[in-house]
Structures are given as C-alpha cells and as structure tokens.
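Left out: one protein chain. Kept in place: all the others.
Up next is chain A:
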Amino acid sequence: MDSQRLIRKMGVILALFLLIISIGVPLLLIFWQSVYPDQHFDWLAPLRTIAGHELSGVLLQSIWLGVCVVAGSTILALPLAWMMAKTRLGQHRWVDVILMIPFMTPPYIGSMGWILFMQKGGYLQQWLPGAAKWSDSFFSFGGMVLIMSLHLFPFLYLLLRDALIRIGGNLEEAGAVHGASAGYRFRKIILPLLLSSYGMGAMLVFVKTIAEFGTPATFGRRIGYYVMTSEIHKYISSWPIDFGKATSLASVLLSVCLVMWYMQSTISRKFTYRLVGGKGQRSKRYSLRGSKGALCALYIGLLLILSVGIPYFSVIVASLMKLRGAGLSLDNLTLDHYKELLSWGSVSQKALGNSLGLSLAASTVAVLLGTGFALVIGKSQGRMQRVIDLLSLLPNTVPGIVIVVGLILLWNAPWMPVTLYNTYGMVVLTYVVLFLPYTVQYVKASFTQIDGTLFQAGQVFGGGPLLILRRILLPLIMPGMLAGWIMTFTIASRELVGSLLILPPSMQTSATYIFAQFEQGQVSLGMAMAVVSVGMTVLLLLLVEAMNSKRKWNAS
C-alpha cells in the first residue's frame, strides 16, 4: 500500500513539474511583461491599460457572446446527444464523423463559407434573388451566434452523449417502474446526472467562444461586433506591436475564464456521481417509429445541412471557380486548383505532409501526457491536484496566441540550454501545450465516474496494479482517451494562430498555406486546400472509427 502511495506522490510531483515548465513559466513570463512595462514594477499596469481603452464594453460583448453561444450550442447539442445515445439512430456512427467536420474546419473558413453564401450577390441570392432580405437579418449578432454555435456544438454533443450512454437504461427503468412520467424522469434522473458533464462542456464552449479569433475577425468585423480577442490580436499582429498591452488584456480574459472554471468545478463536485459500477449495465435504446422517427431524422438532417452542408457548399464551390467574379455557372468551374495543389513535390503537398506528421505526433504525445495528468488529478481534492487541474486547463482559457508568445519567450531565451525554437520539436510542443486540456477533460470525465469498488474488486481477486490498469482502468477510460486523441488531432491539423508564429521559416502547414493564399488573393486555391485537408482528416477518422467499431464499452 505504501509503495503505491509513493508512486502516486511521485506522479503528482512529475505532473506538476511538467506542467509548470510547459504552461506555468511561459504564462508567468507573459504576465511579467504586462506588470513590468516601464523598468519598474507596476501591479496596476494591466488595470490602467483596460481603463484607458474603454474596453469594458468590449469585455461585456465578449461575455455576452460567450453566454449566447453556450445557449445556442446547448439547444443544438442536447437533443442530438439524446438521439444518438438513446435511440436506434445511435447505430449510425457515420453521423459522429460528419459532426466532427465543423471542428476540423478552421473557424475563419467556416465563417467565410457562410459569408460567401449569404452576402449580397452571394450563392444564395444567385439562386433565389428574393433572398436579399434574409441577408440583412443574417449579418447581425444573431448570425454570429448561429455560426459560432454551429462550429462549437460538437464539443458539447460528444461530452453529453458519452455521459448519457454511461447513465445507462436501468436508472431510468427504475424510475419508470415507480411510475415516473418521462418529463419527471428527465428532470430528476437524467438532468442531475448530466450536470457535471454539461458544466464541463458548457465551460469549454464558453471559453472557446471568448478566445476565438477566426469568426470575430471575418464575420464580427463585418457587422462591427468587437470582442477581446480582436483587440488582443490588434496589439500582437499589427503595428505598433505591444505585447505588454496584449498581455494585460489577456490577463483579464484569463480572469473571466478562471471565474468560469471555479463555478464549473464547484458544480461538478456537487453533482459527480459514480455511474460505472461493478454491475453490468445495458443501455436502453428506444426504437422510434412513425412521426417521432421522422422528426428525429429531420432534426439530424437539418443540423447536418446547417453545420456542414452550407459552409462546405460555399467552400467547395469557391475552390472550383475559375473566376470569382463570374458567379455560379457550370462553365466557370475547373479542377485546376486541385491539380496545382496536389502536384507532387509542390509547396502545398509538403504543407499537407507537415500538417499530418505534426498533428499525429502532437496528438499522441498529448494523449499520453493528458491521460497521466487526468489520472493524477483523479477524484482527490488535494491542493496539489487542483493546481494540476487548473494548470492543465489553462491553455484552454488563454487565447492561443498568448501562450505561443510565452513559449517563444521561454524557449528562445539566450540562457536556455536546449535549442528548441525554430525546430520541428517546438511546433509539436506548442500543439501539445495548446491542446492538452481536451484529453485531460475527456479522460477526467470518464475516470471520475468509475466507482472505486471496481479496483477494490480487482485487488480482492488478486490482480496486481498492472493487471488492474490493463483490464479495468484502461478499457474504461479508453473512450475518453480516444475522444481526446481525435480532438487533438483534428484541431492540431488546422491550428493557425500558433503555427503562424512558431513554424520555422520555409515550413508550412495546411492551415498557414490556406491563410497565405487568402492573403495573396488566391482564395480558390486556399479553399481547395481546406477541402483536401479536411477530407484527409475525415478519412483518417473513419479509419479509426472502423477499427473501434466494436466498442468494448458496454460489453462488460
């Protein structure tokens, strides 16, 4: 028993050390720059920056956007999660893969797709000239919430669906046996059990929204809706560069996110239940017939059209156009851009290879580390564990660009003995740091719901730690790990902000390639690249899904 405790303690210290090096120190360096702007120490510098720039309105706009997008994605995700977890529709695994597409799409591409579709003279109006009225009402705050919700709801959906599957059928059946109506069962059984996962997902969505840059930069600018990230990016990427001000704003954003994190962790602690016990469980799947089934199918279909169909229609059409000024017509379509893109040895083909290699490496490392951290955090509420929890979450609460600048400040410092900056390793490190929270969150969500009696049972029957790890723990947290890996891979393969700053010169990924094409006015070529790289990611995920199709999850 003692040796186990020692191992646990060692694990905690190791995790703490790794996190401090990779996340704590870079953020401290950034923070240091914001309170040390003028050769003397000044705690109030960040506050003065904010007061001096009338940014409170912008901050409120950020928070309001976050709240609305959380509401929007809940409305989208909750019914879908229920359908996929509790009805026969859940057998259609391909829906999951398609729903990952919004994620793989760089947010600015998705927004561009919507803009091209809805704008004056856009694809919709070329079909239906009468749609001009919709265009005006679409280019508004509501449209922005819609676009961002459609982009982010898969986060929430995946968490909710997994939670619903874990709840299983027997609890609900028990309720039904005791005469509870469907609404009452939902309120008294499902809802409390879901709250912990929902809180986590809602926080992720909120934080992603207020840290998001692509949509505010494309759509938000167009409707004049400014948020904190646009201000931060202004200081970091346009003349005059001022990291001090940017970091001041980033620390405000960070504080907002920390408050959210605190609220969420309080709720989670209150509503965490042990759902996965030793008793076998089976999930109850409703078979939907008639109008109910049609309604569900319609809902999923509509969601797919909105989240994938429309943006990708625009993206694909734009990638096929000979002349962008000539409009939709068959003789204006060409495959030349794809030919140019995929010609062997071209810059674009190398960029695709780089993206694939980098995200494979990063997602694998991130899953291994993240699982370790999640297990160390475990269920205990010790101070050390909570610090680890917080640190491993931080990258999700700070705009990516801030972390990246911190990493550069640290790894490119003259006193740093290891030269990592401007190498392949630095890019992998950045991706791992940026996307670590996903694995931690997903594995933690699986792990906290495992009843400790399972491990005790394993020990009673003489299983050593390794056997318990292999036969009990790993199979139970596998879905979480897989979800983390998939998430990291898909997001890393489209990461833009960090890549722009951190890639060694002469090296491109598909995302920076797309961005460069937009900057250069080769919109069609950029859109073609988006289609190809998302297509590749989808194929890879289908492969993983096929290998995983015999889910061991409910088999026990």
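Simple rule for what comes next: contacts are C-beta pairs under 8 Å (C-beta built on N, C-alpha and C of every residue); 3 or more make two chains touch, one makes a residue touch a chain; residues count from 1.
Rule of thumb we're sticking to: contacts and distances are computed from a predicted model.
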UniProt protein name of the chain not shown, from "ABC transporter substrate-binding protein", "Amino acid adenylation domain-containing protein", "Diguanylate cyclase (GGDEF)-like protein" or "Na(+)/H(+) antiporter subunit E1": "ABC transporter substrate-binding protein"
Contact partner of the left-out chain, one of A:G325, A:G345 or A:G462: A:G325
Which of A:L47, A:L171 or A:A217 contacts the chain that the document leaves out: A:A217
Absent-chain contact - pick from A:W64, A:F455 or A:F518: A:F518
Absent chain, residues of chain A that touch it: 29, 32-33, 36-39, 116, 119-122, 217-218, 221-222, 224, 226, 234, 236-244, 322-327, 405, 408-409, 412-415, 419-424, 500-501, 503-506, 516, 518-521, 523
